[in-house]
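This report concerns only the one structure given below.
All protein chains but one are shown in place.
Right, subunit A next:
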Amino acid sequence: MTLLDTPRKHGDASDGGAIGARLSRLDGKLKITGAATYALEQPVDGLAYAVLVPATIGAGRVARIDVAAAKAAPGVRLILTPDDDLGLQPATDWNNVRASDGPYVPLPRDIAYNGQPVALVVADSLEQATEAARRLAIAYEEGPVTPGLDSPNAGEGSPLDQLSVAWGDAEAALAAAPVRVEAEYHTPREYHAAMEPHGLIARWEGDRLTVWEPSQWTHSMARSYAEWFGLPPENVRLVSPFVGGGFGSKGFSYGFGAIAAAAARRLGRPVKLAVTRPQNFAAYGGRAATRQSLALGATEDGVLQAIVLRGASETSTVGTWVEQVGAATPLMYAVPNFSARQRLVAVNTVTPGALRAPGKTPSAFAIESAIDELACAVGADPLEIRLRNYAEEDPQARKPWSTRRMREALAEGAEAFGWARRSREPRSMRDGHQLIGWGLATGTFPVIRNYGEALVRILADGSAEVVTGATDIGQGTYTILAQTAAEALGIPFERIDVRLGDSALPGAPVAGGSKLAGVMTGAVQKAAIAARDELIALALNDPNSPFRDTGANTLILADGRISAPRGDGPVVSVGELLGRIGRERIEVRRDTLPDHLQTPEGRFRAWTTMTTVQGPTAGDYSMHSWCAHFVEVRVDEDFGTIRVARMVSAFDCGRLYNPKLAESQWKGGIIMGIGMALLEEGLVDSRNGRVINNNLGDYLLPTNADVPDIRVIDVGIPDPHASALGGKGVGEVGIVGVAPAIANAVFHATGRRVRRLPITLDALV
């Protein structure tokens, strides 16, 4: 019996096998007891400690750094400044493009943003390095600062024509539409604020470099280090067995890593660099601020005739990051005329980056707020208007959905929430001083596919190992890969050991884009089935096997034991069989690469760039995860304070490999969405571009007290087009749509439409 001919539901324990079971995380106990070793906790002998020194101006250049006093401080070993030539070469980016215009300079003299590294100080202790860093005398020549997207001097930016989407004649249809809603929506800079800050330990042994650094993508990050230092790829090993949250920030190597590794090479001594919490707000970028002007045209019944989106997002003056504000807009509703355009505005910030559901999240804020505004304009229920405009196929790609259980999500979410009892009028529900509002919004995240590689070993003691360089950033890779192997091998879950997070191990894509589970369960399943088949072939054919003379032509492997299908022969444990036939192990390495990538170049490209990724409409279908969020808020009528009182969210993410972990991902996304809606905003001083709330006391994330009872409901069914096992991706979709659901609920509670996130009390006082 193989996995594929096993009848499956989508994830409750009645499925029977290991896949779909509600198992707790394999790494959970290690983390809770402190036994999991994070990057900066690796015991490495002879460490020197580095401190990064950030710029305190928003733009300009470093005129001079006087290092004399710092050099004289006790314990100081090395100081790197823009005066030092680090001798680095550019690294290849995720599009497989490698810059050729000169060296890579992670400590440039020109300052593009406040917080940009201008020096690194290395000493025998962290305290000594910190003190010496304080003694650097840095003279700047300040230039004019463009602090943010909405600053008067930011300008219009440049058009991103490749992102323009249009069908029909949207402007004309909008002008002719009997009902129009038009508004501008804003989202601020937001930060990953992972519990584990960034940092690394770099150790050289000759021309071999080992880097312990939290990673969502060990192979690609190792490649960057190799290219910076002109090394063959196999000379760099990047190790990251446990990661304290990444949310998109830990997929790439950054300048601080190059500087620290260069220092280690110069010193001939391993160097540890801990990026401090305040520095985590500028050492790499968070979510870019966005602005969207969105117009919906509809009939008097609220049937959409046109959508026109004009968006803008910020990037840095030295790099390009596009926060795609039209990512969700064309997918959500059937509309005959559509036009979306986006501009990119360069400001003095660190280059922004991917943060949980990039693009989709700000995009959904605008379209899902606007559709609520339309519902109000035509006097329709917000749920009903979504059904009236239901997209039966992908309106942009004109392809059928692989699966889209949005109707079910809306229906089951509404039922569980009690939506039918909602009174239509704003300010019509209250409890004492608390104005009560019920809001709804939906979300989406694309199915992204890629390839992976895994090694499966069946060992002499009857246990098995799964080995791959993929990472577990807290989402459950260890656990679901053990489940996959257990089911394919017929060896109990408890007897599967999983090794992850090391670029020396088999290839894997980034733990990002909600695709790793789908990709890696496929690779592990393939390798495990091959290992199982090899074991069965040996059992049938080896002269010393007890099955050799049974006449069986296949065998069953279940619960760690091998037997004949009719149950009349011997029953032998896997370990015993390996002993009898004199094998120490069975080891199989498999990948899911197509033929055209089965070359050294193809494999390297697949594991280290995004160029082998297939988007949601690459095949005959349009494939996405979907969700619907129902929210109750309570707003104090005098104080403007908003509390999320309860939430029900229904999800279609295809098959769930482990519902407990999937629900945890959904809830995590929802909680992040509560932060986005009500709390999170990087506050920038307009005079020098400094993020002034660069710590966890002032950059507000939801606390337990801010998180209500959240009920999540699974309405998915296996999607055979999306992945080998039928899952669509659970990691990011949860955040998408939470902010507009809350904003819509705030409107329902107060009658005030807030189109600028976060919605803080001063907007409602």
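What we mean here is this: contacts are C-beta pairs under 8 Å (C-beta built on N, C-alpha and C of every residue); 3 or more make two chains touch, one makes a residue touch a chain; residues count from 1.
Convention: contacts and distances are computed from a predicted model.
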{"item": "Per UniProt, the name of the complex member that is left out, chosen from \"Electron transfer flavoprotein subunit alpha/FixB family protein\", \"NADH-quinone oxidoreductase subunit E\", \"Phenylacetate-CoA oxygenase subunit PaaC\" or \"Xanthine dehydrogenase family protein subunit M\"", "value": "\"Xanthine dehydrogenase family protein subunit M\""}
{"item": "Omitted-chain contact residue, chosen from A:A397, A:A460, A:L700 or A:I717", "value": "A:L700"}
{"item": "Selected from A:D595, A:D638 or A:D709 as touching the chain missing from the view", "value": "A:D638"}
{"item": "Options A:D27, A:E131, A:E663 or A:D719, residue touching the unrepresented chain", "value": "A:E131"}
{"item": "Selected residue (touches chain absent from view) among A:R690, A:K728 or A:R755", "value": "A:R690"}
{"item": "Option touching the unshown chain, where A:T56, A:S151, A:T317 or A:S463 are the choices", "value": "A:T56"}
{"item": "For subunit A, the residues touching the chain missing from this view", "value": "56, 114, 126-127, 130-131, 134, 278, 433, 636, 638-643, 678-679, 683-688, 690, 692-693, 697-698, 700, 702-706, 758, 760-762, 765"}
